[in-house]
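Single-structure report; data block below.
Just one protein chain is left out here, and the rest sit where they should.
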Amino acid sequence: MTIRAEGLALSAGGEPVLHPVSLELAPGLPNVLLGPTGAGKTTLLRLLAGLDRPSEGRLFAEGQEVTGQPVRRRSVAMVYQQFINYPTLSVFENIASPLRVARLKRAEIEQRVREAARLMRLEPYLARRPLELSGGQQQRTAIARALVKRAALVLMDEPLANLDYKLREELREELPKLFAETGSTFVYATTEPAEALLLGGYVATLSEGRVTQFGRAGEVFRRPADLATARVFSDPPLNEAPARCEGGRLVLDSGPVLPAPVGGLAEGPCTIGIRAHQVSLETLPGAVPLPATVRVAEVTGSESYVHVTAGGRDWVVLAPGVRRPEPGQEVTLWLDPQRCLVFGVDGRLAAVAALAEAA
Amino acid sequence: MARIAFERLAHGYPGSSAYALKPMDMVWENAGAYALLGPSGCGKTTLLNIVSGLLRPREGRVLFDGHDVTALPTERRNVAQVFQFPVVYDTMTVRENLAFPLRNRGVPAAQARMRVEHVAGLLGLAGMLDRRARNLGADDKQKISLGRGLVRDDVAAILFDEPLTVIDPHLKWELRSRLKELHRQVPVTMIYVTHDQTEALTFADRVVVMSEGEVVQVGTPEALFERPAHSFVGHFIGSPGMNFLPCAVEGDAALLPGGHRISLPRAYGPLTGKVELGIRPEFAALAQEGLPVTLRRIEDLGRRRIARVELQGVPFAATLPEGMVVPAEPRLALDPARLHVYADGRLVEGRG
């Protein structure tokens, strides 16, 4: 089912909680809401579910207006961050519960529960109680219960946040198959950029109650429409340098001068954004040096995150291999103009260089 | 500050003869940064609680600088702890929160004030000392919890129990790097419990990987990444984890499923049990030449791409090099220097 929001907004006590949102959400690929805590993800989910009534705007399901229709009469299922199951019922009965409420025939219930259990790989545990399962299995039970209804719209609010890292990885791999196999429209809220990319669908970035961009995950990542989007969709955080555009050159406030990556940039103040993996500690052809002081280095085994202070700002550089420069050590960062994002004074994306768009 | 040692330490919960923590000997050096890494239920929190004194082990001894502290209660051990969910004293200001452990120990007010201001400076809390602690964000609250540990100059060790669980990703970076900087400035033994490998590897000098109540490997992040001693470590460290291919090894060659033969960097004697070849996705790439594979999916992680392929029905993760167009007939190239052989899950040392 295609869900369309037209200027959906919510305010409380005269203060806007969510600024008008217009989106079209389709089945097949997940629709990820990405943003930090308090950005409005849960608010938007609740509006889409019909749990809250929008103060403005309209909501359509398959072209039919459903604004204000109670959630009970809509085909919606929800999965929460906490594993919500009935503790006294078996896994089978937990999954079957929405069907029992809907008074389906016994055989039909049996068949649908088995199918959902197969998808979520819960078949061996159907007779157990939720508390006898691992966290991952408990959350799979909750997801299976949401699936079994065959709801047209399935909303997931940070469903993996309470799981162990490796379990999260496992479910992240399984979920895209699920999204493709069932005909439901999935909306998935998360705070983690990596998760938004891994799920590989559409992303709506949220910042301070505003949807800043909506598009394919990879495209939004590589061509963020504005600074807010780039910040939300960067992990480690986006490195930023205030600068001025003067006659085809970008003059950083801290001194260094870069040739503009593309022509036709408006003169005046701008912000250069560059992600950690696009900055180098080694000289690159065409790159400009930027002096920096090491704060601390973190080694992940194959790569190192070197935290530095450059031009009075905290930057993170992702360097290949194991590097442990001493804190306080002076290093040179190499900025390749071809890997930079340039944001205008209004925060809008002014230029995206060729290599910043590459993988 | 202390060197922490465990002697034949083991623990089980009442009413069960099974070990929650299997017998172990280990030493944590003074002023080291250690991480206890493992999935839920691996015993890492049990071990942490034994160090802090919240739990008394069933067997063995805990030594701080050679002194047996096994029977000492928490308050007499000089340890500080930061919990998963931030604990602040609601009615107090940030300053009062930081001064609380000092006040409880009867430290003179003037001295306490100096310590509090020093620690607040280290943590970046100086500007909010007189604000009420309960109104702050989760990250600042965690800084306060940490500050209550740092404020005592006699603290033997600071224990962290999954401290970044409720912190947003971009704040995690700030808090983590600050923690690391702090460890440089204040040389105190730090022990960090987590299920998140990135947190463990980036924080610690040495990572203790645990599984099912057992220490599987202790090592530097590089060692755990490059030479996992156990297939569990290979799988748990790295994202995605190490690939394991069933194989037969003959001297310095491995026979892979489908009859492919590849040469190994070292030679091996006769092996028994389940023999597997382990290689990390970082050292396996799609290429024009190599083993024929079936492509299942490409994962676009933004800064790199992972190809999920199958080799004779065995799932395998490989790197898709930057700028490479997905080949129609993908082949897999393995970096021979990075191949490891495992028998029944344990790393086998080769010759040469």
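Note that the chains are named A and B in the order they appear, and that numbering of residues resets to 1 at the start of each chain.
The rule we apply is simple: a contact is a pair of C-beta atoms (placed from the backbone, for glycine too) under 8 Å apart; a residue touches a chain by one contact, two chains touch by 3 or more.
Quick note on the criterion: contacts and distances are computed from a predicted model.
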Missing subunit (named according to UniProt) among the choices "NADH-quinone oxidoreductase subunit D", "Carbohydrate ABC transporter membrane protein 1, CUT1 family", "Acyl carrier protein" or "Cytochrome c oxidase subunit 4": "Carbohydrate ABC transporter membrane protein 1, CUT1 family"
Residue of B:111, B:135 or B:294 touching the missing chain in the full complex: B:135
Given B:91, B:111 or B:263, the one touching the chain that is not displayed: B:91
Residue in contact with the excluded chain [from A:1, A:26, A:51 or A:89]: A:51
Contact residue for the chain not shown (choose from B:46, B:81 or B:142): B:81
From A:7, A:38, A:68 or A:289, residue that would touch the chain that is not displayed: A:68
Subunit B residues touching the omitted chain (full complex): 52, 54, 73-75, 79-81, 83-85, 87, 89-92, 100-101, 103-105, 132, 134-135, 145, 148-149
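The working rule: only the chains that are shown with their structure count from here on.
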Distance between the centres, which are taken as Cα means, of subunit B and subunit A, whole angstrom: 25
Residues of subunit B touching subunit A in the complex: 39-41, 168-170, 173-174, 176-177, 180-181, 184, 195-198, 201-203, 221-222, 224-226, 235-241, 280, 282, 297, 299-305, 308, 320, 322-323
Of all residues in subunit A, those that touch subunit B in their complex: 36-37, 134-135, 164-167, 169, 173, 176, 191-194, 197-198, 200, 217-218, 221-222, 231, 234-237, 275, 277, 295-296, 298-302, 305, 307, 314, 316, 318, 322, 327, 358-359
